[in-house]
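Heads up, one of the protein chains got dropped from this complex, but the rest are sitting where they should.
For clarity, chains are labelled A, B and C in written order, and residue numbers in each chain start from 1.
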Amino acid sequence: MIYFDSDYMTGAHPDVLKSLTDTNMLHTVGYGNDEFTAKAKSLILSACSIDEKNGDVYFLEGGTQTNAVVIDRLLDCHQGVLAADTAHINVHEAGAIEATGHKVLTLPSCNGKLRANDVEEYIKTFYSDSTHHYMVEPGMVYISYPTELGTVYTRRELEDLHDVCAKAGIPLYIDGARLAYGLAAEGSDVTLPIIAALADIFYIGGTKCGALMGEAVVTRRKELLPRFVSLIKRRGATLAKGRLLGVQFSTLFSDELYLRIGAHAVALAMKLKAGAVAKGYRLLIDSPTNQQFIILPNKKIEELRHNVSFELWGPMQPDETPVRFVTDWATTTNDIDILLNLL
Amino acid sequence: MIYFDSDYMTGAHPDVLKSLTDTNMLHTVGYGNDEFTAKAKSLILSACSIDEKNGDVYFLEGGTQTNAVVIDRLLDCHQGVLAADTAHINVHEAGAIEATGHKVLTLPSCNGKLRANDVEEYIKTFYSDSTHHYMVEPGMVYISYPTELGTVYTRRELEDLHDVCAKAGIPLYIDGARLAYGLAAEGSDVTLPIIAALADIFYIGGTKCGALMGEAVVTRRKELLPRFVSLIKRRGATLAKGRLLGVQFSTLFSDELYLRIGAHAVALAMKLKAGAVAKGYRLLIDSPTNQQFIILPNKKIEELRHNVSFELWGPMQPDETPVRFVTDWATTTNDIDILLNLL
Amino acid sequence: MIYFDSDYMTGAHPDVLKSLTDTNMLHTVGYGNDEFTAKAKSLILSACSIDEKNGDVYFLEGGTQTNAVVIDRLLDCHQGVLAADTAHINVHEAGAIEATGHKVLTLPSCNGKLRANDVEEYIKTFYSDSTHHYMVEPGMVYISYPTELGTVYTRRELEDLHDVCAKAGIPLYIDGARLAYGLAAEGSDVTLPIIAALADIFYIGGTKCGALMGEAVVTRRKELLPRFVSLIKRRGATLAKGRLLGVQFSTLFSDELYLRIGAHAVALAMKLKAGAVAKGYRLLIDSPTNQQFIILPNKKIEELRHNVSFELWGPMQPDETPVRFVTDWATTTNDIDILLNLL
Partner (left out) sequence: MIYFDSDYMTGAHPDVLKSLTDTNMLHTVGYGNDEFTAKAKSLILSACSIDEKNGDVYFLEGGTQTNAVVIDRLLDCHQGVLAADTAHINVHEAGAIEATGHKVLTLPSCNGKLRANDVEEYIKTFYSDSTHHYMVEPGMVYISYPTELGTVYTRRELEDLHDVCAKAGIPLYIDGARLAYGLAAEGSDVTLPIIAALADIFYIGGTKCGALMGEAVVTRRKELLPRFVSLIKRRGATLAKGRLLGVQFSTLFSDELYLRIGAHAVALAMKLKAGAVAKGYRLLIDSPTNQQFIILPNKKIEELRHNVSFELWGPMQPDETPVRFVTDWATTTNDIDILLNLL
C-alpha cells in the first residue's frame, strides 16, 4: 500500500528524530525556557530576516490551538477575524475561534484565496454603517499559506493584503500549517523573509512539515503579543517539555532542512500532477504545492484503493469524483511512479 | 416633527404605563417570583394554547440578551445555530452569540427568510462529511418573525421549517422582537398558537411592542430549558424587580392588547405603503408589517427631513436611496396623513 | 403586612415614576443617544465633581450585568479580580464573572471589607513567585460600597486601597448597588466626590435606590473603558430605550433626590437598630446603612411572620437566628414603629 491521505501520516523527518534521540537524556528546564528553544528562536528569526530586538517566536503544539491563541490575543472582545469562507478556522476547527468569544467574518474565496479588494471593501462598508458600534468590528485578517486548496498568493497579492491591513491599522496573520510546501510552490516569488515582512504574525508549521508535532508563531512586532506566555498557558497550549519543540525546530532550521523538505514534497507533487494531466485526467484545482486535487472516474477510484490510500475530496459524485493526493517529506519517487502507473 | 425612526422611540403603551403606576407601591419579592409574573405566565401560556404542565415562560429585558441566553442553553459546546445571513444575531448584536462560545452558521436569505430546503440540505451535507466531528455541528435553527426586513413566513413555511428541525432532532427558535406586528401581517395565516406549536421556543417581544422593556421566552417543552433561572442570572439577565415584567406582560395579555397594538401599527403601515405606491414610489421590499422600506429620491429625503425623522436603509446612493419608516403603537393616523402629504 | 425583605420590593420613587410618566410619549432615539441620557450624564459627573473632559458615564440595567461587563473590560485575558470572599461577584452572581473567562481571586473579608494590607501582600507575593506567568494575575480590585453586610469603608480605608492599587498600576472598582445608602451611613466621612476621586470606576446603583431599574457606571478616566459601547451590546446589556435610564437618573440627580433617598432609609434603619438594641436584641453586624442584621429568638421569628415579611440571614439555627431587615425609600416611619412594637 502506498499512502497519500495526508501530510501527517508518519512521525518525524529522520534528521529531526535523530535530534530528539540524541538529546533525549539531556536535562533542561521546562516550558520552553531551555537552550534548545532559545537556539531555535534565533535560527528562525535569522531565517526570516527578523531583528531579534523586535521579533519573537513562540512554540505551540498544533494548528487549531495556535490559531485560537493568536487570534484571541490580537482581537479585542468585540472584534472578529476576516477570513475566506474556505479558511480552516471557519470550517475544520469545531468552532475553536468562537470558543474564545470571537466571530469569523467570512468573505467569498477565490481558489481558496482572499482578495485584498474584498477586504478593503468590507472594512469601508463597515465603518460607513452608522450602527457599526453594535456590530462585530473586523480586527485582523487571516489567510493560510498555502491555502486549504493548496494554492498560494503571489508576492503582489500578499503586498496588497499587507497594505490594506496596514491602512486599516489591523494585523495580517498567516496560518502556515504547510508553509514549507508553500515556500516551494512552483513558480512562486515568495520567500520566508517576504512572508515575515508582509505578515504581522504568522506560524511556521512543524507538524505537517517534518516534526512530530509543533508550530512556531513568529512576529516581527513583539509588541503585538503582550503577555503571550500567560495566554498560551491559559489555553493549555504550553508544552511542559518545551525543549522538544526547540530541538525539532533547531534541526528544521539548520542546513535549510525545512526548505528542502518543502522542495522534495512539491517536486514529487508536480511530477504527479504533470503525469496525471498527461494521462488525460482533469484537475479540480491547479495546485502548485503538495496537495493535488485530481478528478477520477469512480471506477478508477475503486481500482486504486487496492494499492493506494487516499481521500475523496467531498462526497462521492455519480460518475467521477475529485480526490486528493498529498505528498510530504516521507513520500518517495517510487511512490509517485507506482501511483502514476496505476492511474 | 413626526417620528418613524424605530419602534422603540417612546415609553410604554398608556395601559401598560398605567399598570406600572397603579402597582408601583405594592411590595413583591424579587427576581420574578411574584404574583404578577405568575399571572403573566399564565395569561401568556393561555394565549399560546400551551398546557401549563408542559410549557414555561421566562422574562428577560432585551432581545440581544434573550437570544444569547436561549441559544447558549439550547446548544452543546461544539454546536452552532443555523440562521439567515440577515439574522439579527449575525449582524447587529456585536457578536453576542460568539461571546457565549457558539458559531452562527449562516445560510443565504431570501427576502430575509430562511428556506427549509436550505436547512435540510445543510444538515444532510454536514453529516455526509466524514470529518464532521471536527466541524461545528448545527444544533438549532433561528429565525425572526417578522424578519429583519419586515417579511413574514407563511404557515406552510413555518411547518416546513418545523418538520425539517423535528426530523433532524434540533429545536426551532423564533426571535419575536416584533411579534405583535408579525401577527398582524397583512394576509397572514399565522396566529400566536400556531407560532407556539411550530417553534420549540420563541420569545414575545415587549420592548418594541408596548412595554418599557421586556421579552418573554415561551416554550411548550419546558425540558428544553433546564436550570434556565441560573443561566439567566449568570448572564446578568435577571431583573431584580422582576415584577415589572410581570405587570407589563399581564397588561399586554389582557383584552388582547398585544394583538391590538400589532393591528394598529400594521394598519397604519399598510396605509402608508399603499399611499406611497399610489404616488409612484417603489418599494425596496414589499413588507406586510410595521417596517416599510421605500425608495426615495435623495432630494425628497432632504425635503422630508425638515418635518420627518426617519433612517436611511443603508448608505446614501447617488440618486435615490431606500429609507425605512417604522410604525408602532404610538403612531397616529395623523402622522401617516402628514407623511403621505409630504411624500 | 409590613415589608423588610429587600430594597427591590417596590417600583420607583414617586418622583422618578412621575418623570417616566411625563416623558412617556416623547420620542427619542434609542440606545442612550438621547437628550435625557446626555443630561443625566452631565448631572452625575457634576455631582461627582468629575470633569466632563476626562470622565464618562454609561447606563446599564442591573448589578450582575454591570459588574461582568466592567470587569471584562478592565482585565486582560489572563487576569483576575481581587475581592473579599463575601463579594457579590464571588457568591451571588451564578459565576457571571467566570462566564466572561475571568477568575475571582478572593481574600478573607473583615466585616465584609477588604483590607488594603491584604491586597498589597497578595500582589507582592504574586510577583515574587517565579512561576507567576502561569498564574492568574491580579488585574483589578473590586469592593462594594456599602458591602454585602451593610458596612462601609472609612475615607482613610478607601485612600489606602486607592494607594495600593495606584502603586500596583491596577484599577479600583466600586460596586455601588446600594450607594445611596452607603453615602448616608451613620458617621461616614465619605461623599460622592470622594468615591469618584478614589475609585477608578464605580457604579451608582439605581435599582435598589429609587429607580425601576438601572445602574450608572462612572469613571473619571474615560480611557479605562475603550469601545465600551460595543462591549455592553455584546453582553446584551444595552437597553434599546436607553432614555428610560436617562430620565430616571436625571430625576435622581436633581435636587439631590438620590442623597435624600439614602438619608431617609438610613435614618429609619438607625431608628430600628437603636430600638432593637434598646430592647436587648444583639446585632450580628453593627451596620450603619439600610440593611440591619439582628439576632432573634426563633419563637420571635415565628411571631413576627404574621405581620412582618423579612428574610433569615443564613439557615435556621437551633435557638436563635440572625435575620435581615432592609429599609429603602419606600419604608415609612410607621413601618419602623410597628416593627419595633412587635419586637
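Brief remarks follow.
Everything that follows uses one rule, which is that a contact is a pair of C-beta atoms (placed from the backbone, for glycine too) under 8 Å apart; a residue touches a chain by one contact, two chains touch by 3 or more.
Bear in mind that the values here come from a model prediction, so they are computed numbers and not experimental data.
Within the whole complex, touches from the chain that is not shown fall on A, B, C. The chain that is not drawn here is touched, among residues A:44, A:77, A:198 or A:237, by A:237. Within chain B, the residues in touch with the undisplayed chain are 31, 72-73, 76-78, 101, 133-134, 137, 226-227, 229-231, 233-234, 238.
Panel shows chain C; residues 77-78, 80, 91-95, 98-99, 101-104, 125, 128-129, 131, 133-136, 315 of it touch the chain omitted from the view. Contacts to the hidden chain, counted on chain A, fall at residues 1, 3, 5-6, 8-12, 14, 17, 20-21, 23-30, 61-69, 93-96, 99, 207-208, 212-213, 230-231, 233-241, 244, 309, 330.
As a working rule, only the chains that are shown with their structure count from here on.
Per-pair counts of C-beta contacts peak for the chains B-C. When every chain is reduced to the mean of its CA atoms, the largest separation from chain B belongs to A. The mean-CA centres of chain A and chain C are about 50 angstrom from one another, to the nearest whole unit.
We define each chain's centre as the mean of its Cα atoms; on that basis chain B and chain C are separated by 33 Å.
Shown for chain A are the residues that touch two or more other chains, namely 77-78, 101, 133-134.
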